[in-house]
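What follows is a single structure, written as structure tokens, with notes after it.
Right, subunit A next:
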Amino acid sequence: MSVTLLIEQLLNGVQLGTMLFLMASGLTLIFGVMGLINLAHGSFYMVGAYATAAVTASTGSFLIGLGAGITAAALVGALVELLVIRRLYHRPHLDQVLATFALILIFSEGTRWIFGSSPLWLSPPSWLTGFVTLPGGTRYPLYRLMLIGVGVSISIALYLLISRTRLGMRIRAGESDREMIGALGVNIARLYTVVFALGAALAGLAGALVGALQSVQVGMGEPVLILAFVVIVIGGIGSIKGALFGALLVGVVDTLGRVYLPIFFRAFMPPSEATGTGAALAAMLIYILMAVILAFKPKGLFSAHD
Partner candidate 1 sequence: MTNYTPVSKKTPMPSQGTAEVAPATQVDSHFGRKGIVQMILLGLLLLLPIAAYFLGHLYYVNLASRITIIAMAAVGLNLAIGYGGMVSFGHAAYFGLGGYIAGISAYHAFDMTPFMTWPFNVPGSDSLLVVWLAAIVLCGLLALAIGAISLRTTGVYFIMITLAFAQMIYYFANSWPTYGGEDGLPIYLRNSLPIVDTTNALTYFLICFTGLVLAMAITSRLMKSRFGAALTMARLNDVRLATAGISPYPIRLVAFVISAAITGLAGALYADLNGFISPTMLSWHFSGELMVIVILGGVGRLYGPLAGAILFVMMEMLLGGITEYWQLFLGLVLLGVVLFAKHGVMGWLAGRERNE
Partner candidate 2 sequence: MSDVILSLQHLHKRFGALQATHDVSLELHQGEIHALIGPNGAGKSTLIGQIAGNLRPDEGSVFLAGTEITQMSIAQRARLGLGRSFQVSSLAEPLSVMRNVMMGVQALQSHSFRFWKPIARDKALLEPAYEALERMQLSHRAWTPVSELSHGERRQVEVACALALKPRALLLDEPMAGLGPEGSAKLTELLEALKHEVPILLIEHDMEAVFRLADRISVLVSGSVIAHGDSHAIKQDPRVREAYLGNDDA
């Protein structure tokens, strides 16, 4: 149980957290502004990853691929908003859940149809491979460090976007008073499309970046989506600050749990059993965390609505 391991795992946790934030911020923004629960958000993650993998493979450039991935996710997001989502804003949550569940089926099966069932491979560009030696002697993969950097930059950019720009002002107005922004002459329909596409682009970015670490395959967005749900439930639905805090909390707790719980159980159990028990408990850890937080704060830590 060395300090090096701890630092490495903490960084892994933060890295997972920043990627979760990219997912969760879009989800929570869409809920905050439009009052919509979007299950298909994981599909944008997948679309971003597939587009990046396909374009990277044909152009040979990861950056062009990444640009294509983000663009594809944003376009697909805008299209989905125009065709389906806008019919759902005034519908009960049950309808929103079912319609976006249907979208998941359509996207997953459609992707399988186009790209086949076997995963695509996407690897980080050569200039991002290798390790960095951190102060204190921990060696950490450069690519993962870059992910943390991207996550932090995006968080700052989102903060500036929402607090400093005209679009941000409209988003904030949309969160607090939907009739008001209509009365002010803001084109709500367009605002909604833009916000939805922005959320989709963030999800696509996350999918592309994580896709280079893991494999790009159908259904890859779903576990992330559910983690993102846990994040925004913990943080308070509609709150970007809550999403950031929740994402880091979930990322770190989940990562450390998976590493340290089996070690912990080895202290008083035979190793094979300890690994099993530790892994099973670690898988439940963030949900237990969520339950405990909800028991005290049913609306999450930074609730924006009430």
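General observations
FYI, a residue touches a chain if its C-beta (ideal position, glycine included) is under 8 Å from a C-beta of that chain, and two chains touch if they have at least 3 such contacts; residues count from 1.
Quick note on selection: all candidates are chains of the complex that A comes from, given by their letters.
Only a predicted model underlies this, so the values are computations on that prediction, with no experimental measurement involved.
Between subunit A and the candidates 1 or 2, touch in this complex occurs only with 1. Subunit A contributes residues 31, 37, 84, 87, 93-95, 97-99, 101-106, 108-110, 112-113, 222, 226, 229-230, 232-233, 237, 276, 279-280, 282-284, 287-288, 290-291, 294-295, 298-300 to its touches with candidate 1 in the complex.
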